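Please read the structure below before turning to the comments.
With one protein chain withheld, the remaining protein chains of the complex are depicted in position.
Per-chain residue numbering starts at 1, and chain names A and B are given in the order in which the chains are listed.
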Amino acid sequence: MKSRTSTIKGGKESADAKKETEIKIEPITRLEGHGEIRIKLNKGKISDVQFNVTSARFFEKFLEGRLAEDARIITPRICGICPEPHHLASVKAVEDAWVVNPPLAARKLRELLLLGKQISSHALHLYVLAAPDFLLGPFAPPEARNIVTIVNKIPDAAKKAIELMKHGQELCATVGGKAIHPVTAIPGGMTKPLKEEQRDEWLKRMDRAMELTEFTYQLLLKIMQDYWDVITKVGVIETYYTGLTNNGEHNFYDGSIRVMSPSGRIEAEVPAQRYTEVVAEKVVPHCYATHIFYRKAGYPDGIWRGGPLARINVVEKMVTPRANEALKEFRAKVGRPCHATFAYHWARSIELLDAVGKAKKLLEDPDIVSQDYKLEKVEPREGCGVGVVEAPRGLLVHNYWTDKVGIITKANLIVATNHNIGAIEKSLNIIARQVIEDKIHEKLKLPKPMISA
Amino acid sequence: MKDSKEKNAGFEPYVLGLVCNWCTYAGADMAGTSRIQYPPNLRLVRVMCTSRLDPTFVIRGLELGADGVLVSGCHPGDCHYVNGNYKTERRMYLLRELIQQAGLEPERIRLEWISASEGSKLAEVMKDYVNVLKKIGPNPLRNSREKHHVDEKDLFGKELK
Partner (left out) sequence: MAGKAKAAFVQLSSCWGCHQSLLDLHEKLLDVIPLLDIKYWVAAVDFKVDDLKKLPNGGLDAGFVEGLCRTEEDVHLLKLTREKARALIAFGSCSSFGGVPSIANLFLKNELLERKYLKAETVVDKNTVPSENLPQITNFVPRNDQMVKVDVYLLGCPPTSQEIANAVLALFSGKPIEHSIKTICDECERKKEEKNVKEFRRDFEGKPDPEKCLINQGYLCMGAGTRAGCGAQCPNANHPCKGCSGPPEGVADQAAKLIGTFGGIADMEPKKLLEVFRDPAGQLYSFTYASSPLSKLRSANKDEK
């Protein structure tokens, strides 16, 4: 949990009754979204912890009546950090509903677009959202733990971080038209091909991106090593896990939805169209975001997680040799499945290695510059379609029903971070107890911070 | 709004007429000189051709409180500027779809072709239109222009603490 120390120092206490107090963290920071945390204490003991997601914009409803092809323009506005997954899941859902098979080159371009986003988002998450806590340490003043401090104190690392994010974002812009809210994926294919000059330039850039990714991976390994006590003792929760696999192999763009139990058993594997067999939502009175869980295990036992750690758990292997090497290292150290929440960052950096390697492979594929990037004829029809991709933070499901002229009559969306809301609350419960009751922060083996505030 | 006849009792619709110089305006003039009677609810605005009408004017008219907007020009084929009325027709059809989608009765935009010699047609149209508008009631957008500001009562139904 990012700001756990600030629960003590920065949270607001309000005395209710004589014995009851509440610590309110308002708002949660360094992420995309809106939320608060309420920790209720009774005579110094945690009685309840609530994770309140405080906003919803109801895309599911206002998609009704929209042209199906406009959904891929509308839904990226759910998230400005990861609009590409929404854009792609939306197109896939429409193509599924209309039984449209885009050309192979289009699918490869879409995968390349998604990889660009995984690269920039994972780099952003690691350096801007997560790293400050580790580089400055949990006892540094919370307001100092941010990217600006990193820029000032270790400019070399900051410049590398910015450069890596830039490669990812600019790859998205090249393939998607714009990095933020792309437009090129459309029912039937893409609106434009990748030019040979662009491909040649990007091949060169991918080598540099790989250098930067290796640097990031090594930095992450050091952080994991330094904070090993934290990783193995704080916020370790047993949950189910879910992710896409393509015949057991890690895949962001396509595959079947796999579910793993806390003990590591593969419980289910279903094609995207049958997602309702495994995905279920619990509406929780104190949260505008629902808690998602594995349907067959019920709530709350079936609470699961998505995103890097979950994906690393459920897949048999990654795609590139370098990432598989890293995965072996990971599993040797933490096992499979790994339940340590802080190991998400390690898993994230393994995915980053794989993403850069896969992007390079796609750029080397002659299909990527093919002129056969779009079907001429695409006909709307009445149907129900599901499009699933992996967003940086979890599985993304778009499910649309369209009428015979291609207007959306109904929509269901399962958004990436949603998969983790129940687990976040569960881990907050545990961490609150560990910090406030057990004072674990006084007993952990911590490194000397790499940066002083 | 649609069910309370008591609310609508005594309601006199305000009809904004956006009409072309060569046909409908002349027709209205003819109705006057011929002493043809029709409801006094019409307020005319003369433009040289209905195609001069930016659809914004129609929206603005509704926003300012007109209960109905009557757009009227020359018959298709007779436009003084050849094809202006075809443009108007397409625009008004689209505009009606838009307001209907937003929740406003499409009857509040009415498109007619009334020539210079059809003063009596104008009278018949107005008699009918006033009846239609009396049935559907006052424009819910009335008074919205005065109140450009939005406050908490609008957003939550009550003041926030």
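Miscellaneous remarks
To be clear about the criterion, a residue touches a chain if its C-beta (ideal position, glycine included) is under 8 Å from a C-beta of that chain, and two chains touch if they have at least 3 such contacts.
Values in this document were obtained by computation on a predicted structure and should not be read as measured data.
Touching the chain that is not shown, out of A:K61, A:K328 or A:R381: A:K61 (per the contact rule at the top).
Taking the complete complex into account, A:R30 is the one of A:R30, A:K317 or A:K361 that touches the chain left out. Taking the whole complex into account, chain B touches the unshown chain at residues 1, 51, 54-56, 58-60, 62-63, 87-91, 93-95, 97-99, 101-104, 140-141, 144-145, 148-152, 154-157, 160. Even with one chain removed from view, chain A keeps its contact list with that chain: residues 3, 6, 10, 12, 25-27, 29-30, 32, 34, 36, 38, 50, 52, 54-62, 64-67, 69-70, 73-74, 77-81, 83, 124, 128-129, 142-143, 145-148, 151, 159, 162-163, 165-166, 169, 176-184, 186-188, 191-192, 275-276, 279-288, 290, 292, 295, 299, 374, 376-378, 380, 399, 405-407, 412, 414.
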